[in-house]
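Here the complex is missing one protein chain, while the rest keep their positions.
Chain lettering (A, B and C) follows the sequence in which the chains are written, and residue indices restart at 1 in each chain.
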Amino acid sequence: MEVLISLAKVIFAFVIVLQLTLVLLWVERKGSALIQDRVGANRANLFGGLLPFNLGIVNTWMADPLKLFHKEDIVPADADRFLHWLAPWIAIFPLFVTFTVIPFGDVLIAGGYTINLQGADLNLGILYVLAMLSMAVYGVIVGGWASNSRYAFLGGVRGSAQMVSYEIAMGLSLVSVVLTFGTLDFQEIARAQGDLLFGVFPAWGFFYQPLALLIFFIAGMAESKRAPFDLPEAESELVAGFYTEYSGSKQSVFMMADFVEVAIVAGLVTTLFFGGWQVPWLYRDGFHFPGGFHVFVPSLLVTVLQVLSFLVKLFLFCWLQILIRWSLPRLRYDQLMDLGWKRLLPLSLANVAITAVFVLLFDGKTVW
Amino acid sequence: MTLFWILACVTIPAALTVILHRNPVYSALALVFTLFQVAIMFVALDAHLIAFLQIIIYAGAIVVLILFAIMLLSLEPEEPGDGRSSLRAAGWGAAALLGLELVAIAAVFPDTPAAEKPLPEGYGSVAKIAERLFTTHLLPFELTSVLLLVAVVGAVVMARRRTGP
Amino acid sequence: MTEHYLVLAAILFAIGGLGVLIRRNVIVILMSVELMLNAVNVTFVALARQHGSMDGQVIVFFVLTVAAAEVAVGLAIILMNFAQRKTINADEIRLLRG
Partner (left out) sequence: MLNPYVALLMSFALCALVATIMVCASWILGPKHPTKTKLEIFETGNPPLGSLRGMRFPVKFYLTAILFIVFDIEVVFMYPWAVIFRQLGWAGLAEMAVFVAVLTVGLAYVWRVGALEWE
């Protein structure tokens, strides 16, 4: 039974990320159309226009992957066939498994079981996420190399240098979060954010660590290699960067990896800085509004509300990343490396030092 | 125990691929795979923190550096069989000797393996390891930074000499 | 359990040693050294568990750091040597013998 529950949780977490990436594909098309004041994807329809409204989401949710998976798989003659196959696999696998440790709800008490709503409740969650994100760089570098094409290779080397540069800033910004909460466990961090500041505001992470949030968000966007950090796949300079020589499902896997990364960054930002599954003032037995006002909510509904809250926050931060992507111009490569090494790295080191002093002076919690 | 045998059956071929494959990129990827297996061994041995460090530092950083070097040199696959013959013979000889030794050990292997002590409370937890690291082993920890400083300065000086000042 | 892991570590160490001896590509030799270091790490962790002491795990921290420093400097030497002599063949690298 325990094994089945675990399996169900793992599958649920995986389905969240899989569906989210597919929906994001559609949101990105419609969203970019909205930002650029054009119509966007509006052709494919589930019931052929029988419905009064357009189920445009079906276009990318179902039709797009099906179409891409039926394209011809072209491997350049000079390429290394095995590595050419392996690269997209390495690009997406570590990202898929990352989402397993992000909690999507508090404990669910049902049928005599207390189920922790988290794919795998590792107590070293943050280190696990860093480890898996550090593996994703191989997909880029191997993909560029295996194609045996100059554009692809240059894209791959650029991409891997960019990813490793921003990994440092990302890791350091999370160190200050760990300093604040004193644990590496995502579920504990999410629970700690259920407290109240001044008895009014929910004690979400961004009150304690606004700078870490900023650094983490920038570094996370750079890791996902999307505009304004899309140097490795800069269309106007490098064709399509490290995946120039890819077609069909392999190419769509690379594209999907970017979206999974967007989802992971959104998930981490939600969990570490915006309370994860916390709904403000909602506790196990219902809402406790500031001022002593109490509304009873049944336990099961509380869990449902928490999972919904997590999904809504997750989606909002994905949307924010898409908005940024379509609003900002691409950085130059020197600006990109400057930002990573000369701005974010010293800034995040300073943030760790400040946080450490604050923790010692005020225990980090009573700063406000 | 089942886990151990699976690990052993996967790790040894992967390690052999590292040293025997002609293409260094394959060697490096096989090394990543081997490091992953070693990380799983660490998890099995209650060293969870070490397992993740292994992946972050070894698989995520050191092998990336090795791959960069391989790609900077754009190496051709090596022609087999033209290594120094004396060393080759010595290598295979040493391997054979070790194989014999392992067989010998297996022959005298105690039927009852050493009793497993119950592990102390919180064994392998981050807090306990950190406590040892930042109290008992503080000096090596601080010296580590000096080692890294020397390494980065040395590496930068040498790597830059290639392109000139 | 400990014995099994020790034997596996010994095999890994031997494979690494074999790689150092039979290969002439310096980068592959470096990777073989990494294999040997990993075998040592497994030994440390297995014995630490046997004795219920955490020091074996702490040492792995330092081994990891030393490995990183070794690779950074080693590869820099290889790059420099390649720039001057266009080779990464261990047999042809005789810096100290002139």
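Simple rule for what comes next: a residue touches a chain if its C-beta (ideal position, glycine included) is under 8 Å from a C-beta of that chain, and two chains touch if they have at least 3 such contacts.
Keep in mind the model is a prediction, meaning the values are calculated, not measured.
Colleague: Given that one chain is not shown, what are the shown chains it touches?
Modeller: Touched by the chain not displayed, across the whole complex: A, B, C.
Colleague: Write down which of A:E167, A:E223 or A:D258 is the residue touching the left-out chain.
Modeller: Per the contact definition at the top, the residue touching the missing chain is A:E167.
Colleague: Of the residues listed, A:D64, A:E245 or A:E261, which one is in contact with the missing chain?
Modeller: Candidates A:D64, A:E245 or A:E261; residue touching the omitted chain: A:E245.
Colleague: Tell me where the left-out chain touches chain A, residue by residue.
Modeller: 2-3, 6-7, 9-11, 13-14, 18, 68-78, 85, 88-89, 92-93, 96-97, 100-101, 119-123, 126-127, 134, 145, 147-153, 157, 161, 164-165, 167-168, 171-172, 175-176, 178-179, 182-184, 239, 244-245, 247-250, 252-253, 256, 333-334, 337-338, 341-342, 345, 349, 352-353, 356-357, 359-360, 363
Colleague: Which positions on chain C touch the chain that was left off?
Modeller: That gives, for chain C, the contact residues 61, 64-65, 68, 71-72, 75-76, 79.
Colleague: Since one chain has been left out of the picture, which residues of chain B touch it in the full complex?
Modeller: Touch with the absent chain occurs at residues 43, 49, 53, 56-57, 60-62, 64-65, 68-69, 71-72, 74, 76, 126-127, 129-131, 133-134, 138, 141-142, 144-146, 148-149, 151-153, 155-156, 159-160, 162-163.
Going forward, only the chains that are shown with their structure count from here on.
Colleague: Out of every possible chain pairing, name the one holding the most C-beta contact pairs.
Modeller: B-C
Colleague: Taking each chain's centre as the mean of its CA atoms, how far is chain A from chain C in angstrom?
Modeller: The computed centroid separation for chain A versus chain C comes out at 35 Å.
Colleague: Please compute the C-alpha centroid of chain B, do the same for chain C, then give the distance between them in whole Å.
Modeller: About 6 Å, centre to centre.
Colleague: Using mean CA coordinates as chain centres, what's the gap between chain A and chain B in Å?
Modeller: 31
Colleague: Can you list the residues of chain B that touch 2 or more other chains?
Modeller: Within chain B, the residues that touch at least two other chains are 49, 53, 61.
Colleague: For chain C, give me the residues that contact two or more of the other chains.
Modeller: In chain C, no residue touches at least two other chains, as defined above.
Colleague: Under the definition above, what is the set of chain A residues touching chain B in their complex?
Modeller: For chain A paired with chain B, touching residues are 80, 83, 86, 123-124, 127-128, 130-132, 134-135, 137-138, 141-142, 145, 153, 157, 160, 164, 167, 184.
Colleague: For a test of understanding, state which residues of chain B touch chain C in their complex under the given definition.
Modeller: Where chain B meets chain C, its residues are 1, 4, 7-8, 11-12, 15-16, 18-20, 24, 27-28, 31, 34-35, 38, 41-42, 45-47, 49-50, 53-54, 57-58, 61-62, 65-66, 69-70, 72-73, 75, 78, 82-84, 87-88, 90-92, 94-95, 98-99, 102, 105-106, 109, 113-114, 116-120, 123-124, 128-129, 132-133, 136-137, 140-141, 144, 147-148, 150-152, 154-156, 158-159, 161-162.
Colleague: Show me the residue ranges of chain C that touch chain B in the complex, using the header's touch definition.
Modeller: 1-5, 7-8, 10-12, 14-25, 27-28, 30-32, 34-35, 38, 41-42, 45-46, 48-52, 54-55, 57-58, 60-62, 64-73, 75-80, 82-83, 88, 91
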